[in-house]
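Everything below concerns the one structure shown next.
Excluded from the complex is one protein chain; the other protein chains are retained at their positions.
And now, chain A:
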Amino acid sequence: QTDFADMVKKDKVVVFMKGTPSQPMCGFSNAVVQILRMHGVDEYAAYNVLEDQDLRQGVKAFSNWPTIPQVFFNGEFVGGCDILLQMHQNGDLVEELKKLGIRS
């Protein structure tokens, strides 16, 4: 049994994605990886949902969000690719990362 509450709190930035940061298997997951990289976020926990069906279904139920990728900051659900992209464009992402002590 996966304890998602623990999983998302363990690291400041947690991403559930298809593939890995070095080899994303979907354009949306890749977009999240690229946005984080652009902001200098290199160290984060990334979980590959393609390797584990329970993880894939479980995280959707945990966050009540139907799609992958999913991004968490400080244990809080932030959103998927569209939300991260819009936060990147409107400057909110810089502010949120600042709260985590990450300077982008």
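Methods note: contacts are C-beta pairs under 8 Å (C-beta built on N, C-alpha and C of every residue); 3 or more make two chains touch, one makes a residue touch a chain; residues count from 1.
Assume contacts and distances are computed from a predicted model.
Leaving aside the chains on screen, match the unshown one to its UniProt name from "Probable electron transfer flavoprotein subunit beta", "Ribonuclease H2 subunit C", "Light-independent protochlorophyllide reductase subunit N" or "BolA-like protein 2".
"BolA-like protein 2"
So that we can see where the missing chain sits, which residues of chain A does it touch?
Output for chain A: 28, 64-67, 77-83, 86-87.
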